[in-house]
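Have a look at this one.
A selection of the complex's chains, in situ.
Each chain gets a letter, A and B, in the order it is written, and its residues are counted from 1.
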Amino acid sequence: MEKGRLEAFSDGVFAIAITLLVLELAVPGAESGENLAKLLGARWPSYFAYVVSFAIIGIMWVNHHALIHNIARVDRPLLFFNLLLLFFVAVLPFPTALLAEHLRSEGSHVAAAIYSGNMLGCAIGFQSLWRWIVHDQRLLHAHIDHRAARAGQGRFAIGLIVYAVTVGLAFVNAVATLAVHGAIAIYYVFDQLTVKERAES
Amino acid sequence: MEKGRLEAFSDGVFAIAITLLVLELAVPGAESGENLAKLLGARWPSYFAYVVSFAIIGIMWVNHHALIHNIARVDRPLLFFNLLLLFFVAVLPFPTALLAEHLRSEGSHVAAAIYSGNMLGCAIGFQSLWRWIVHDQRLLHAHIDHRAARAGQGRFAIGLIVYAVTVGLAFVNAVATLAVHGAIAIYYVFDQLTVKERAES
């Protein structure tokens, strides 16, 4: 039952963060008289950032789902490690809007670094949650192989390194950084998840 | 249990998207000194678009409810097809605001085409979800007739064609396009759903 509320609250934060992203898509005013298709086309960074952030939050939700599925019991530290992860999920609409606004200006490097830093924060959140879960056999369902679970941790750690690299990449090219985040999201869909499934079975 | 979280997350996104629509209804300032009834009356496109989008999200929620009801088990691809559908649901407040802002200006055709394109996206999302569910007997509840379920797919396909037509209609008349979307929503309430019910029984 406690686990039920952890899931309900987490699902709520994920669902709200993913839906709030739309509020950052500004509607060009009708008064300007300019061609609407052109006006919208000029705002492609907003749509690009929106799609990447939507995909990332969606995939993190699926991952969270898979992670919590392993848990039989919830203790208080777990609630706080979960809050740490939710912090970086809930704040994501801010770096998304920041990057969209500055993607083609001088501030693009700083904005992309903040965006990458936010992703690194999410990875740290997942890492802490996972570490806490596997450190205590009592939190896990009996059918979960403890050693396989620990092995999965290695792969999570790769995520930390990759995201740290994207922080550096931000200072080279912001558009490429956003594209890499989109690519990582796609990678997580196809690869990382199947590995975790193998670890679970 | 997995199905429970799919429903919770989906219900969250539907509930948030349908409620966020209200944020696009701008409140005219008191300073202008103009007659408030007149000021509000001039904004009828906002209220028209609000009501149509509210009805559409509400009906899609009912449809999603009916669709997921057939499912006994959730697999990973299903989660991602569901995310595809939720993408078009969550983004709907944007084309709604866009169409409301431009319904009486030159940009009305582009705005209506984007609105219709969003609906086409929703239809594609539902179609993929449905196809994935019926392609594998193990995902369905035992009492669901597999062939009847496949037959229902034909009707879903009609939705794809109708929405594609509304994209074209957008370039003829934007107000008519919005009205047609309202009419389709009403049609889905009365017809499509009873068919699906028959298919289920």
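Definition applied: contacts are C-beta pairs under 8 Å (C-beta built on N, C-alpha and C of every residue); 3 or more make two chains touch, one makes a residue touch a chain.
Since the structure is predicted, the reported quantities are computational estimates derived from the model, not experimental observations.
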Inset, instruction - List the number of copies present in the full complex, noting that all chains share one sequence and 2 are shown. - result: 4
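In this section, only the chains that are shown with their structure count from here on.
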Inset, instruction - Using only the C-alpha atoms, find the rotation that maps chain A onto chain B and quote its angle between 0 and 180 degrees, to the nearest 5. - result: 90
Legend entry - Whole-Å gap separating chain A and chain B, where each centre is the average of the chain's CA atoms: 26
Legend entry - Complex contacts: residues of chain A adjacent to chain B: 7-8, 11-12, 14-16, 18-23, 25, 27-30, 33, 35-37, 39-40, 50, 54, 58, 61-62, 65, 69, 189, 193, 197
Legend entry - Contact footprint of chain A on chain B as seen in their complex: 1-2, 5, 8-9, 12-13, 16-17, 20, 23, 76, 79-80, 83, 86-87, 90-91, 93-94, 97-98, 101-102, 104-107, 110-111, 114
